[in-house]
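With one protein chain withheld, the remaining protein chains of the complex are depicted in position.
Which chain is which? They are A, B and C, in the order written, and residues in each are numbered from 1.
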Amino acid sequence: MLARVLLRTGVFLAGVFVASIVIFTVLRVLPGDPAQVALGVDATPEGLAQARAEFGTDRPLPTQYLSWAEGLLHGDFGRSYLSRSAIGPQIADRLQVTGWLVASSIVVALLLAVPLATFAAMWHRTGRGALLAGLSQVGVAVPAFIAGVLLVDLFAVRLRWLPSGGWVAPDKDPAGFIRRLILPVLSLGLIQGAVLSRYIRSAVLDVLDQDYLRTARAKGLRPYQAMVRHGLRNVGIPVVTVLGLQVASLLVSGIVVERVFVIPGLGSLLLDSVANRDLLVLQDVVMVLVFAVLTINFLVDVAYAALDPRLRRSS
Amino acid sequence: MTRRPSPGLIVGAVLVAGVVFTALLSFVWTPYDATEVQVADRLLSPGAHHWLGTDRLGRDVVSQLMVGSRTTLTVGLVASGIGAVLGTPIGVLASMGPRWLDRTVMLGNDLLLAFPGLLLAAMLAAVYGAGTGPAMVAIGLSTLPSFARLARAGTMQVVTTDYVRAALVAGRGSWWNARRHVWPNIAGLVTVQISLSFAIAVVAEAGLSYLGLGTAPPTPSWGRMLQDSQELISAAPLLVLWPAAAIALAVLGLNLLGDGLRDLFDPRLERR
Amino acid sequence: MTGAETMLRVEGLDVLGAGATLVRGMELALTAGERVALIGESGCGKSLSALALLGLLPEGLTASGSIRLVGVEHDLVGAGERQMSAIRGRRIAMVFQEPMTALNPTMRIGRQVAEAFRIHGRVRGRRAAQAAAIELLERVRLPEPGRIAGAYPHELSGGQRQRVVLAIALSNRPAVLVCDEPTTALDVTVQAQMLGLITDSVTETNAALLFITHDLAVAATACRRVLVMYGGRVVEAGPVRVVLSRPRHPYTLGLVAASDLEPLASRPGRRTRLTTIAGTVPAFGDRATGCAFRTRCPSASSVCETDPAWSQTGDRGVACWHPVRAASDD
Partner (left out) sequence: MSDPISATPVTRRTLGTLVIMSLTAAAAACDAGADPTTGRDSVNLGFLAEPENLDFTRTSGAAIPQVLLTNVYEGLVKLDDSGRIQPLLAESWTVSADRRTYDFQLHSNVTFSNGDPFTAETVKFSFERVKSDAWNVSVKKQMDILDHVEVVSPTQARVVLVRPSNEWLFDMTGRPGAMFTPGGIADLAGSPVGTGPYTVSRWTRGESIVLTRRAGYWATKPALSTVTFRYFKDLNAEDNALRTGAVDAIIGFGSPDVLPQLTADGFHVIEGKSNAEVVLAMNNAAGPLRDKRIRQAIRYAIDRAAVLQATAGGHGTLIGTMVPPTDPWYEDLTARYPTDPQKARTLLADAAPGGLTLRFRIPNLPYAQTAAQVVKSDLAKVGVDAKIEVLEFPARWLSEVFNKHDYDLSLIAHVEPRDLLKFGDPHYYWGYDNAEVRKLMAAADAGTLEEQTADLREAGRIVADDAACDWLYLMANLNVVRDGLNGVAVNSVGESFDVTTLTWR
């Protein structure tokens, strides 16, 4: 177990390192000078030189990489070339927003997917099962942002039940926070729930075929009891893997959904920094997102071992 | 026993065939020129002349949907093509090559997984500017790992079988083996993956166009139609609904086709 | 045989599925303490019959006929899930073939055994059930039962796991124990110990045992009576020693010849020819009417295209148009 975790940690750290180099390299071939972008049209050559010195973009690339990476290690994300404000606190704010969004969506997706998939699998030869499987297929086919656009039109604009978007911090206005969270979380959670339910359904079907489930029923457990007591944990093992991938894909569909619902999360920051060519912000946001995905994969690996006793003492 | 195609497979195949047919038809016939602006005819409701109405520039919606299906197919084909053409050989080589190569390739693969399509697209858009090209490359790269993984697993399965071992012992090279044994074994799975990646690409293209990082006007694309008309959702909700429905049906078709084919190719996974 | 109480009576049991009859007209009666073997090649319907007894047929398969179990008012055929789950594990229990997969890999052994007690309310409370489980593990002769109770299945050998499965089956002292190839997956040395354990346990609780195997030697060791199954039908039945030493059905003869049961071969000339039985067991869907074995039978004739009737003589019976002549009877 320990050796496995150590090995995985090593792979994870190496991944983060390589990713940082890839991100830096790709984004530094950007045509266009951050100083030029920051100063706008007809900036003076002296102004540009001054800005380049201020940003440090006049230094050789390896030096720039090292100082960037060193900053990151200390939690210093640098200052935006455009807004001149520190990027770290901004990312922290945005990360919190995106964190709420993604975490709530995962919860909704699971609440939806687990029962849906379990029933769909247990009824899989019946009409009800086919209906559930069909519903999840349709759910998968509708992109989250389209769901978002339609949900806003129905629940916010036509029915006036919920706000169309925006964001308030949970500590400032808890009710407003929840009301604003509902529609974006639904548009992400419903779709991801549909995707997840298909994986869970096939994991459940796999487990249903397993001998130990027959053993459990031979003991006298009813099918549902057998599934709950003996199946779920085993279903969990493949599902955790998928869930890891889902969180990654939620982070990404979140970008589009944040745009639909005007939510100031990491996604909006990413898109703004692309449009503005706010290079360092873009670099930092991409790094944070990639780091998040890598961390999730790493945690999934560790969780895998926790769920599956076979992996614990194997090495 | 002969395996019958599942209803899902049939529905999927019909939907996909419908999109392909529409795209092909649009080369020879559309009701109107899809890009011709007729300001006098703007925002018409569905009717005898314009079956699904016109948009705010007076362009015929049916014609735009038809020509838009070409964009959808192009993006899907190129993106899943990039994934398949690069990913499959990488997976095969990794599994047939030495262990260190396999390890390295798979680590690289995992790393690529950490760069989801949209993130890659945003990075490429920042570097090369937004457009269909960078979008397709980004989506393609993001589907690559799934192909590599699949090809590797499929190859492993074959390489460890006795007949391939025998062939290796008999002095046949890896290349011969790959062609003779590996490809037939993984071809079906790769086909399935192409269908599923295609669906992912269609969704991604729509999302990118929605964000303004995808297909640029005046090329009709379903994602763009959606973005163009969404501010009119209260005035002309149908204009949003048509492209949304087109995207959803195409993705549904591709997913059903992919799942159905997988059931057909791989009886172990059959679920119906 | 001695007028002991009948624990299980099966009459006219059919298993139907996908438009085919997979098990046809099975008749079986088990008395307390009786040990009966059900033999045949794989695919002949042995396991399906056993699963039908517990009401655990795979989805899409249905049973008809009658299965009566001692102490149960209703027929097990057509009983609801609620009724069946109250019976399974309590009045009729089963040991499966594959010990490697029969246990939940993510649950500790002790809990899996204890659960069997708790489901039927025989032992209440987590601690009491755990203690009972350890005691039971000891009874199936597992070393260090306390340690094993805290282990996961993957930490045990195949033989140990099969003992755990047996312990689970025995936990509620069932009236009938069904063992489906319980020793097939085990090492030869472990097989004998396991067999001994099963027979001893059954003797101890005076339960009836239905022992499914394809291994004639195992059947001969463990059981008194044997049923030979082919193509979904019981083709021959009788006391083990008699049936195996003087088979009357050509299929039984073939089985015996193909096995290593040395003294039974009365016709050395035929033995060499039938060391293996030519052909393979027909697939389920392909069974038409008539004797299922006729496609592989050396003495098949046109009459074999109709179903042979069951002819019972004394304690043995056979279903064959051309039974092997008992000329060399002792």
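Throughout what follows, a residue touches a chain if its C-beta (ideal position, glycine included) is under 8 Å from a C-beta of that chain, and two chains touch if they have at least 3 such contacts.
In this text the structure is predicted, and so the values were computed from the model without any measurement.
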item: Partner chains on view for the chain not depicted; value: A, B
item: Option from A:V11, A:M122, A:A141 or A:L269 whose C-beta touches the chain left out; value: A:L269
item: Touch residues of subunit A, complete complex, unshown partner; value: 31-32, 36-44, 47, 50-51, 80, 82-85, 90, 93-94, 149, 152-153, 156-157, 160, 162-167, 259-262, 264-265, 268-269, 271-272, 274-278
item: On subunit B, residues whose C-beta touches the chain left out of the figure; value: 35-37, 39-40, 42-43, 56-58, 125, 129-131, 212, 216-218, 230-236
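Methods note: only the chains that are shown with their structure count from here on.
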item: Pairwise touch network: line, ring, star, complete, or other; value: line
item: Subunit A-subunit B separation of Cα centroids, rounded to whole Å; value: 22
item: Multi-chain contact sites of subunit A, meaning residues that touch two or more partners; value: 125
item: Sequence positions of subunit C contacting 2 or more other chains; value: none
item: Interfacial residue positions of subunit A with respect to subunit C in the complex; value: 125, 210-212, 214-223, 229-230, 233-234, 237, 307-310, 313
item: Residues on subunit A engaged by subunit B in the complex (per definition of touch); value: 11, 14-15, 18-19, 22-23, 26-27, 29-31, 124-125, 137-138, 140-143, 145-146, 149-150, 153, 157, 202, 205, 245, 248-249, 251-253, 255-256, 259, 270-271, 273-274, 277, 279, 282, 286, 289-290, 293-294, 297
item: In the complex, subunit C residues that touch subunit A; value: 54, 56, 59-60, 81-82, 85-90, 93-94, 96, 98, 101-107, 115-116, 119-120, 152, 154-155, 165, 168-169
